[in-house]
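Below you'll find the structure, written out as structure tokens, and then a few comments.
The complex appears here without one of its protein chains, the remainder shown in place.
Per-chain residue numbering starts at 1, and chain names A and B are given in the order in which the chains are listed.
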Amino acid sequence: MPQYALSDYIQLLVSGVSIGSIYVLIALGFITIYNVTGVINLAQGEFVMLGAMLAVTLLGLGLPFIPAALVSVALVTCVGVITHRLTIQPARHAPEVSLIMITLGTAIAVRGLGLLFWGTIPYALPEFTPGAPLQIMGAVLSRQRIWIMGVALVVLIILYLFFEHTLLGKAVRACSINRGSAEVSGVDSSAMSHLSYGISAGMSAVAGIVIAPLTLVTYDMGLGLGLKGFIAAIMGGMVSAPAAVAGGLVLGVLESFTAGLLTSGIKDGVAFLALFVVLVGRTMNLSMRRRRS
Amino acid sequence: MDANTILEVQRVRHLFGGLVAVDDVSFRVYVNQCLSLIGPNGAGKTTLLNVIAGVLSPAAGQVLMEGKSLNGQPAHERARLGIGRTFQQALVFKDMSVLENVMVGCHLQGQTRLIDAALRLPRTRREEEDVYLEALRFLNFVGLGTKAEQMAANLPFGQQRLLAIARALASKPRVLLLDEPAAGLNRIEKSALVDLIRRLSDMSITTILVEHDMEVVMQLAEWIVVLDHGKRLAQGTPDDVRRNPAVIEAYLGTEVE
Partner (left out) sequence: MRMRVQISAIYARWRSNRNAVGIVLLALFIGTLPLWLGTPYALSTMIFIGIYSIVTIGLCLLMGFAGQISLGQSAFFALGAYGSAILSAHFDWSPWLAMVAAAIITGGIAAVIGAPIFRLRGHYLAMGTLAFGAIIHVIAVEWRTYTGGSSGLPGIPRLTLAGTPIRSDMSYYYLVWFFVLIALIIALNIVNSRFGRALRAIRDSQEAAASLGIDVSRYKLQTLVVSAIFASVAGSLYTHYMIFISPAAAELDLSIRLVLMAAVGGMASIWGAPFGTAGVMLLTLGLREIVPLVTRHGSGEYQIIAYGILLVAIMIFMPEGLIAGARKAWERSRSRDTGPVAWLWRRAQRGGQRIRVLGQRGQ
């Protein structure tokens, strides 16, 4: 058993939090769609991949970084809306199993298209502000990790302001609370569903762009990230945003510590074990509560 | 408890969230009796049926079958003990033929387990033929014999109701819970239904009937329990209940006749 210094733990903690921030963004994407449409969008991770890939491509075309990132996010937002229009809207009365298959099929098709356009080669996105890593209490921290946490925080604040303080945001929330009565009071629930897909896809694209400098971009990066986001979302019970934030951070730290202190190969195993435990624990909790009432 | 009591509901209470759906309700049902549960919408009738059938577990109180508490017994165990039921929305198995629906009803009589089924042993085949005939018999009993091979979903609604009853009968219940069997039926179908339910007591089946249609209730019920807002408002013979001022009050605007 090797000896670890305090700085090692800090190192693991900070990198866990930064990866966790990515999971948070993706988890919030899951929750936004789920609450408005009742669909768990298994294609969520593919939006992450598209965001990163498009940013890489636009940079390659000569666009400066900031416009490239913004255009990429805008494009992915459109892709989200189109996905909803083409795949979810026509099947909105289908049974749940069909909807699962539909989002799964979408995920595979998008991943395949990613493969077709970008091949299997990994791409790199430069760090937002290149430079020597920072030293904090003996831990070495790349600048990009700061960016990740900062951007995630900004997105969270924007999201909060949108849902709490704008009319449109309130309309979306009304749909998620009670679709029927929202419709009665003049909210176009179909438009809100489209919007929720758009917001959610855009958020995921942001996640893809900020994580890309750390991990390289591949056509199949969406699968794993999407699943991690889902785990974070489900830790928060699929409805509560603050709980999902906590879920994402806990998952990130958990992974980072397993990879750092044990071996990196089993960190995915730990994540899925966490999913399994959370899923099953959730139902036990529900049925216990039912028995008590 | 006297020997003629087959089912007893003892101070049952059920809550949905914070809302009291059934509040401290007690009554007993005697062997071969037809007892009717009536009350305005939202009085807790279906909830009470679900508690008796084991779909919901009560917050307090218990249901006794022949003196033994059913608390903690899941729905399928209660079916085994002789409690059958139909549902408000009929809930026939839509992807099956009419006959297969009733064959599912015969489930408890079957012995075939997974291994027998997979190998299709001779005794499995024999059992299958027996179940087939048994099911046909129950279909004929409710008058659907000629529809045996139609898809259940294609039956008119009234006949789906009858099918649900045949299916429940096939599980050989001693107590049958009927949840609004007459809703949505026309006059002719209703009188056929009344006839059918009358014949059940010949087969020594005790019935608990939840029904809005007072005409049907008055023709069938030997004892009536009136619920209102989850509480037992009154109970008695049809004549008692008809004259009870509290009942007339609760039904203000609807005719009790």
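Going forward, contacts are C-beta pairs under 8 Å (C-beta built on N, C-alpha and C of every residue); 3 or more make two chains touch, one makes a residue touch a chain.
Worth saying up front: this structure is predicted, and the values here are computed from it rather than measured.
> Of A:T87, A:S204, A:T218 or A:S256, which one is in contact with the hidden chain?
Touching the chain that is not displayed is residue A:T87.
> Taking the full complex into account, find the residue in B:V31, B:L108 or B:A192 that is in contact with the omitted chain.
Answering carefully, the residue with contact to the hidden chain is B:L108.
> Based on the whole complex, identify which of B:V22, B:V51, B:M65 or B:A79 touches the chain you can't see.
Among B:V22, B:V51, B:M65 or B:A79, only B:A79 touches the chain that is not shown.
> With the missing chain put back, one of A:A5, A:M101, A:A191 or A:V239 would touch it. Which one?
With A:A5, A:M101, A:A191 or A:V239 as choices, the missing chain is touched by A:M101.
> Against the chain that's been left off, what residues of chain B make contact? List them.
Counting over the whole complex, chain B touches the hidden chain at residues 53, 55, 74-76, 79-80, 84-85, 87, 91-97, 99-100, 103-105, 107-108, 110, 112-114, 116-120, 124-125, 127-129, 131-133, 136-141, 145-146, 148-150, 167-168, 170-171.
> On chain A, what residues meet the omitted chain?
40, 87, 90-91, 94-102, 104-113, 115-116, 119-120, 223, 227, 230, 234, 263, 265-266, 268-269, 272-273, 275-276, 279-280, 282-284, 287
As a working rule, only the chains that are shown with their structure count from here on.
> Whole-Å distance, chain A centre to chain B centre, using C-alpha means?
One centre to the other, that is 49 Å.
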